[in-house]
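Missing here is one protein chain; the remaining ones are kept as they sit in the complex.
And now, subunit A:
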Amino acid sequence: MEDQIEEMELKPVNVRRTFTLRSNVARQVAVNFMPSRQLPYGTLRLRRTTSENNVLLESSGDETDKQAEIIVREMEQHQRLMEDNPVSEELRREALRDLPQGLTMKRNVRAKLSASVSLRSKHRPINMFKRLKYRISFAWKKARDRISDLIFSIELWYEAIRHVEGHFGSAVGSYFHFLRWLFALDLVLAVLVISFVVVPQALHDQHRNRTGSMGFLDFVSGKGGFEDSLLFYGHYHDGDIVTTGPLTYNMPFAYFFTMLCLYFLFFALLCYRTAYSYRRNFIEIAGGLSNVFASKVFCGWDFGITSQQAAALNASSIYNEFKELLSEQNKNQVTKSFWTKFWQCLVNIVVTAFVLGLIISLEYGLWQLLSSETDLSRWEIYVSSIVTFVLAVCPILFHLIVRLEFYKPRTGFYVTLARTGLLDIGTLTLLLVYWARSGSECWETSMGQEAYRLVILDALLSLFLIPLVEFARSFIFKMNPSDSPPEFNIAYNSLTLIYNQAVLWYGMLFSPLLTVVVTFKFFLLFYVKRECALRACQPARKVWRAAQTQTVLYMLVTLSLFTTLFTIGSLFVRGSSQHCGPFRGYEAVYSVVSEGVLQLARRRTLAQVLAFLTRPGVIAFLLLSLCVAVYYMRAKARAQRSMVGILRRMLVLQSKDKDFLLAAIDKVSNGEWLYSPKPEDQGADSHTWKYLQEVRKPSNAGYHFDPTRLNHSMIERPRSYAKDIRPNSYHMERRKSSEDGETDSSFSWQGSGNCLNKENDAEVGKWL
């Protein structure tokens, strides 16, 4: 490092820049050996500084090898990384991937690393148990890789989504992604339901003949010939299904356990997905929302755009947003008075109350509608169409209402989503409760029929009517170009998807084949929406926060499933109908488990234990401990959040410290430090010498500085620049001040060491 710096000083100024960079490298190398950099990290991620090292040095064939050597040497210092087992291999792989180097370099490093690892492992014998464990985890890892490869190779609609994303940007792409995810989910559901529930029933049905009419209206309403078919709950057998072989298949068990497992499995999957999405898009970005300009510059351009039109739109939207931000900044920020805030709050509350009232009255109206006795044939189709129509129109209504309120645009959007979600889930719950309490002969089948009708009518709406409206709108726009071209309404379409999924959750138990219907509907919906988007819509002008909205959508789907589970659970505890369905023989549905599987009637002790566990006291205790656990986690989260804030501030200060210290290191190594003993000023009467010998004696431990021992005190009057020097006789106490400002008279380090001082006053400024 020394020779680099000396070399540097001899070169002319125009080459200084490269050498400044080299000294940065030197600094970083020094930094890398600081104690804080030597700790093994939990994640074993290499620091960016290594790459800074390597980027700044020239790269040629020889140099790349050297750089690879440097990296490998640094990685070798981490003990956990260098063992010869699958865990370390995975850690090595992660460390390699996180290395911000080119791929060629990484391959080099990988080769060297494996060589080094295999060299080390020869010295370490592993015992039999560990070897077995490693082999199992290794095989498991390989299997998992192969499965994920297989899943990714199915890649349905990959090119289509990419095409849409290129034209519209990543926000619309995320909608299609969400659609595809729901489609995959429902496909798996459908396959499982069919194989475990429908196929055995179909086998049992082989010998029965179909009765009843099967007209088109029957198809829509689910009545008539369709009522007692595989479509609905009522049809399913309640005993064992015997086939020609020796095996019997117990239908009630199959139905119960399949549905139970599917519901809980998908609930777990959705919770996991939502939590992952929430963590990535909300928690990790906490605290970054105030950097509007910086975010706009660095994250404004959507790198996925491939069409010229979308690029022009992106550029103009960024331009508009910059102008908006600038004008907001230049405007005087009027702080809102208390009364304004109060008024806005009041308005918000009033409108929210109004919307809630609207929702409740809609539900009430629905209830009245359902209970009214009419003789109109196909009454149920009318009811279902009214429900579908209302649920399709309300989101638009809510979107308009929220403009009356005083929310920020983002909050307003979330509020609309929440209200629409409430309406949807409320309506479905109401329907379920109505049918359960209606006392009709086979209420489950009726509920299944209701769900089926809702899906079919909504399919009519979203597959035919709405695309027609959109095409008409774009046609009108083409004829009469106005200011606002039709855009692809992501929010509305996502809400449609969530509504359909919620209907599926509610209806799946009562109509197993509903999964197939909804899956098929989503399949068609993809193509219809894609055509709509490409032909009838323009890319949105305002850029969207797609990732956060995705999280909210996942949350809504999870919430709808949760509500379903809750409602169905509480209903089925009361009992299912005795005349139809696979649970005919049991007084309550859960007795499938208690009587059928566990056979509690015969096992007294087990029955007693379970009876104890389901007492209200025990359940209340469990709930209470759950609440305590939640409170504890929340307190921990808050504490950690404030810790994060503190650490961030510390980071900022540390970086300033680091810069200061490194600049000081540079100065020391540069010989600029005043007290470096250079031969010229080691004269016996020089003040430096005296200082070194008397004040800063080696024996003066702790560097106790005794100013009284100096000839000249540190507290000195400022150097006089007076041209005339007053005769000594007038000022006895005044010291001789040297004229050239040599630092003999002061021990401050503004004037630095001798030989460098003359030429390098400018350079000193550069080093600081």
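As a working rule, contacts are C-beta pairs under 8 Å (C-beta built on N, C-alpha and C of every residue); 3 or more make two chains touch, one makes a residue touch a chain; residues count from 1.
Keep in mind that, in the parts below, contacts and distances are computed from a predicted model.
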UniProt protein name of the chain not shown, from "EF-hand domain-containing protein", "ATP synthase subunit a", "Calcium and integrin-binding family member 2" or "Sorting nexin 4": "EF-hand domain-containing protein"
Omitted-chain contact residue, chosen from A:88, A:174 or A:201: A:174
Of A:98, A:240 or A:441, the one touching the omitted chain in the full complex: A:98
Full-complex contact with the absent chain, from A:294, A:476 or A:573: A:294
Interface residues of subunit A (partner: the chain not displayed): 24, 45, 48, 51-52, 55-56, 59, 93, 96-98, 100, 102-104, 106-107, 110, 145, 148-149, 152-153, 161-162, 165-166, 170-171, 173-174, 280-281, 284-295, 297-308, 310-312, 315-316, 318-319, 322-323, 325-326, 329, 543, 545-548, 651-652, 655-656, 659
